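Here it is, the structure in full.
A single protein chain has been removed from this complex, and every other one stays in its place.
Order of writing sets the labels: A, B and C. Residues in every chain begin at 1.
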Amino acid sequence: MRYTPHTPAEITAMLEAIGVESVAALVAHVPAELRARAGLTTLPAGLDERAMRTELAELAARNRTDAVAFLGAGAYPHFIPAAVEQLAGRAEFATAYTPYQPEVSQGTLQASFEFQSAIAALLGMEVANAGMYDGATATAEAVLMSQRLKPGRPLVLVARALHPQYREVIATYLEGIANVELVEVPFGTDGATVLPAPDLLARASCLVLGYPNFFGVVEDLTRAADAVHAEDCLLVSATAETLALPLLKTPGAAGVDIAVAEGQSLGLSLAYGGPGLGLFTSRERFVRNLPGRLVGETVDVNGRRGYVLTLATREQHIRRERATSNICTNQGLCAVQVVVYLSLLGRHGLAAVAERNLRGAHLLAERLRGVGSLRFSGPYFNEFVLTLPDARRRWQHALASGIVAGLPLGDAYPDLEDALLVCATELHDEAAMDRLVAALGAEASAPPARAGAR
Amino acid sequence: MRYTPHTPAEITAMLEAIGVESVAALVAHVPAELRARAGLTTLPAGLDERAMRTELAELAARNRTDAVAFLGAGAYPHFIPAAVEQLAGRAEFATAYTPYQPEVSQGTLQASFEFQSAIAALLGMEVANAGMYDGATATAEAVLMSQRLKPGRPLVLVARALHPQYREVIATYLEGIANVELVEVPFGTDGATVLPAPDLLARASCLVLGYPNFFGVVEDLTRAADAVHAEDCLLVSATAETLALPLLKTPGAAGVDIAVAEGQSLGLSLAYGGPGLGLFTSRERFVRNLPGRLVGETVDVNGRRGYVLTLATREQHIRRERATSNICTNQGLCAVQVVVYLSLLGRHGLAAVAERNLRGAHLLAERLRGVGSLRFSGPYFNEFVLTLPDARRRWQHALASGIVAGLPLGDAYPDLEDALLVCATELHDEAAMDRLVAALGAEASAPPARAGAR
Amino acid sequence: MTAPTAVLRAGTLPEPLIFERSTPGRTGATCDPTEVGGPAPADVLPAALRREDGLAGLPEVSELDVVRHFTRLSQWNLSAATTLYPLGSCTMKYNPIVNEAVARMPGFASLHPLVPDAWAQGTLELMARLADFLRAVSGLPGISLQPAAGAHGELTGMKMVRAYHTDRGNPRNRVLIPASAHGTNPASAALCGYSVTEIPANDAGILEVETVKKHLGDDVAAMMITNPNTIGVFERNIQVIAGAIHEAGALLYCDGANMNALMGVAKPGDMGADVLQFNLHKTFSTPHGGGGPGAGPVAVSELLEPYLPTPRLVRDGDGWGWSEDFPKAIGRVRSFHGNVGMLVRAYCYMRTLGAEGLTDVTAMAILNASYIRARLGGVLPLAFETESLHECVFTDRELEKTGVHTLDLAKRLLDYGFFAPTIYFPLVVPGAIMIEPTETESKQTLDEFIAAVTAIVAEARETPDVVKEAPHATFVGRLDETRAARRPVLRWKPPAPAND
Partner (left out) sequence: MTAPTAVLRAGTLPEPLIFERSTPGRTGATCDPTEVGGPAPADVLPAALRREDGLAGLPEVSELDVVRHFTRLSQWNLSAATTLYPLGSCTMKYNPIVNEAVARMPGFASLHPLVPDAWAQGTLELMARLADFLRAVSGLPGISLQPAAGAHGELTGMKMVRAYHTDRGNPRNRVLIPASAHGTNPASAALCGYSVTEIPANDAGILEVETVKKHLGDDVAAMMITNPNTIGVFERNIQVIAGAIHEAGALLYCDGANMNALMGVAKPGDMGADVLQFNLHKTFSTPHGGGGPGAGPVAVSELLEPYLPTPRLVRDGDGWGWSEDFPKAIGRVRSFHGNVGMLVRAYCYMRTLGAEGLTDVTAMAILNASYIRARLGGVLPLAFETESLHECVFTDRELEKTGVHTLDLAKRLLDYGFFAPTIYFPLVVPGAIMIEPTETESKQTLDEFIAAVTAIVAEARETPDVVKEAPHATFVGRLDETRAARRPVLRWKPPAPAND
């Protein structure tokens, strides 16, 4: 068999050592009715490696990854230098598990410690954990952590301009948690969140803002932090496009209490939305309330520096139903990959790539001016909301010429039915932009039709 | 700069330590006229990684690797399991050099020793070296070695059915070597080489046969060895399709003195013909006459087994103009890749893949029977010569439908103008065969036109 | 310069933190930000929103620095690709290299999750087929591929349990969980607002029907059972227990982390399971990645299908599409559609092995564990004598008498070149040593491992200090975990603080 090594002679020898007649005898104690029905009858026969690759290549070819998509909205196409996957993918990183034996896991542990350090620096926060599933679950965990830190408060305030999927996940996670009400906070004409009134804040454990928010708009976290802290509430920021942070005031500098983010932009491929990586940071004094794994520095018996999993008493395998989270397997290798990316680009490369994004998106917005208009006046990074008459049909029209002209917002925001969320990164050159402008603009003179295909 | 790490401050500090004012001062002693003309003015400006990949992807796309080619003729398309390149490509193998310091090169050295062992076993020969550039140069070196072993002999006999490129390389290598004449030995109607008369053999240092030969035909090496040895001449076999050997009597068992081969079939990609790998094996008593590197077993100061480069007194860095060859850098990583492939398929997998090749090629020959006929009656492995009227034009016609119907033989063998050398490996399934038959056969009923496009 | 033996130990190269390799101004990969037009950041971002620290605290290194750094670090890990990694309950089997190559094909890796469904038919078809495979293995009809790991699948499953009961008027408030369960079980139940009642097993390590019945009541929402349980023993009363649970109006949650023991042997659906999570990174061989990413799809009975997370994959003409049209759904448990890259790998694995291969996986996993159990049975006492399947659990009950504990034995195994078994879990076994060899290990490797454990037990009697002071031959010696927890140092800090 493909991955099972024993020869018949070895199996016989092993059965003899065990003292049974056959492999079947080893499962004879499983109830016979169960065994009788256990055949994997609906599974196909196996394939050798060549045939399997042929089949998978055929499936891959059914996906259209050749075309130009101006899609962000929580998953961002960025260039990944070849060294990133090559290094993170080394077998010793990829096929180890949670470093329960630190003496033979220093590779994973030091890389995780470096990851925590780099993420804390990137977000300007005091501590970072070793990673969560994704940005959305990290945000939900931040809300749960806020609830632990402010246990009496009956409200959780979430910006309507936060990524809709993040809001949905928060809702799923809060369901069944007694006495918490989720309140949505509206946005203004600049696309930024209108800060809630003090009385609302006073009853809330936290306010959650996107940074940049779903519309690409950069919220003023400093103002928000002042307002929120005045009512002893916590400010949570959630960043989906983490590559914006090299240019933006850090959550830490703005006074955010818990800053979470999606790490996909930092060297992880899109892969149809996963695996990504949840980044989770907070103030140092909250550390014993953090969810997820933490790696800490220590020394060995000879005084040599080394790294271990630490503060595990927060975690499920020790604390069980009183743990800060149920998370066990996290996204370890993605964290290694992210720290490789952050190292390779480094301080200066990150700033350069971020600037390239900002320049390109603003150039595109400029070029689209004849086709539509910017819906919001707030500052943005590499993503913006374009309103144009008959948006849905025009979007369909562009699609027919192989261009995804951003994300139509009408499904998630019925009040933005005429709007597209458009993203341009360093992968979008001017030629691609011209194609988008042409595809959306081609119809600009045609009479707008009602009821475009959805 | 992309791969040079120094910051301006570091450069200043280093110049200070050196005691010069500028980097330019370090080359001031190079004649000024040379420096003045040294600018790389015709080179383009550099590109960042993203732009470079875009350009190279565009170039790669200009190659047609999607279509079906029934091409062998010295380079064979075979399936390479993913583990092969992954393991051989590990940075520690790929970025080391010739293991001059064996204590920190045991990875390369043990793998090379295993390579030598596996190649010797595969060819049934007593010793193998660590590899040559390719099958053609290995063949030329085998001829030179024969000349060293039989110094008086004025002739080198080379089968006309040996790969034409191998013959050309022998000719190039022999040019300027005093008093040696190259004599071509014809083939018979079975496609096998007609053994030269004893008086010719008696004046020759060696007879070189392809195994299988260029027409895919399996020569009878045992008979050849008997005839050759009767005249104290040496028999050299040269195998281009080494994946045939799991099914064929080994050169060693047949009595061959020096057996060389091309290793590309054993896990190396086609890469437009290189890098491949020359395999070089011989009788043990010739070992001090071998060209190329040899790895041998030894022990360290603690009696622990280890491996080193050995018998280096044959080589250019010690023996200089009296070395057995001028080879220095060989194809080390290809040898590692080949031994990974041989290990992964192993005794049984190799036999299975070889059998799959033989079956497929014979099936194809069968299906082509209506379209043309086999030119030669000798046994073959995965390649055969098909004759058909108006071969060149039919081949062009197939090409237009995206099929390379083998290699037209007329250029190399004017007497085989009506013949195609057709190869089918495990990568050619029955659907591909049907396409070939259809493409070549479509015209079978049409009246043959004269003077097809070449 | 430091004495070299401290610098370099037998070929293992030292390496500082990446930050300690930094030089101000040095950079690896970069790009020209002005290669397109467009305004500078300062022209469009108000000063109050701009970053001011110049990214201090991030590395400033060359590409070669990065390559050397992470290549060296990688060599400090033991891993399944380098040695036996017999972590019980974790199923550290061989992770086929080809699956990595497939997952990295641009057709899969570069697909944006929000492209129109018509542009993603390859991935959607793969997901649909994978769901079918998981149906076949679990015997349950409803599948969601969304959860990111086992615990996330548990959370998803228990959210569905809650939704089911809520739908029937009362979410109930208790969940029964065996004492031997993995910590994620109670933690997941608690995250869903349930309190946990711990259920003891009998002396044979098996759940008794009567014990379960005693704790059942109309306040019980579900029981979470791992089968085979964490001592590797098949819960042979599972069907009767399932009946009792259902009779009480509760649901049976099966923790599917141990599916490696069940393919071709028994299906959770047949046992009476209502909901189950898979750990694709265990049973279906996606690499563990030093702690993830994994994938934790859930399978449910018809009863729970309406509650599956949205969006759900539905037929759309000849192809597939996403639908939110399930009013009773618990909603999303994460962004987008799951750890799709891992789903691709798991699909490759299942497709390669097929029905016969997967059945063989289980048979050989059980054979290997049984062989270790038989051969080590005389060396260490088993936690339970009951027949076990894919893993076996020993205790340090006897070993202790030499002063050597489970932890010491684990550390000493590292000297022999093996990763250690899972230790001190399950909690019900004092000094547990939980060994899961998996089916991909050869007899030779098992024999070497058995010889190592045997040698260490002998050492414990003869030279116990050698064991208690282990490991001796690893890159670092035993690490001080207490110090790490007492004075947590959780990050490197730039010499000059970055943000104030």
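Observations, loosely collected:
To be clear about the criterion, a residue touches a chain if its C-beta (ideal position, glycine included) is under 8 Å from a C-beta of that chain, and two chains touch if they have at least 3 such contacts.
Here the structure is a predicted model, which is why all the values come from computation and not from measurement.
For the chain that does not appear, the touching partners among the shown chains are A, B, C.
Considering the whole complex, the residue from B:Ala88, B:Val185 or B:Val228 that touches the absent chain is B:Ala88. Touch with the chain omitted from the figure is made, among B:Pro154, B:Pro198 or B:Gly346, by B:Gly346.
Within the full complex, the residue among B:Leu122, B:Leu201 or B:Leu368 touching the omitted chain is B:Leu122.
When the omitted chain is restored, the residue from C:Ala81, C:Leu124, C:Ile206 or C:Ala410 that touches it is C:Ala81. Listed for chain C, the residues touching the missing chain in the whole complex are 1, 4-5, 7-14, 21, 23, 26, 62-65, 67-68, 71-72, 75-76, 78, 81-83, 94, 96-97, 412, 415-417, 440-444, 448, 451-452, 454-455, 472-475. Interface residues of chain A with the unshown chain, by the touch rule above, are 2-10, 48-50, 81-83, 86-87, 91-92, 104.
Convention: only the chains that are shown with their structure count from here on.
In this assembly, B is the chain whose CA centroid lies farthest from the centroid of chain A.
Centroids built from CA atoms put chain C at 19 Å from chain A. Chain centres here are Cα averages; for chain B and chain C they lie 46 Å apart. Averaging C-alpha coordinates per chain places the centre of chain A 48 Å away from that of chain B. Across the assembly, chain A contributes 49, 53, 79, 81, 90, 426 as residues in contact with two or more other chains.
The set of chain C residues touching two or more other chains comprises 25-26, 29-32, 61, 63, 65, 67, 71, 96, 98, 100-101.
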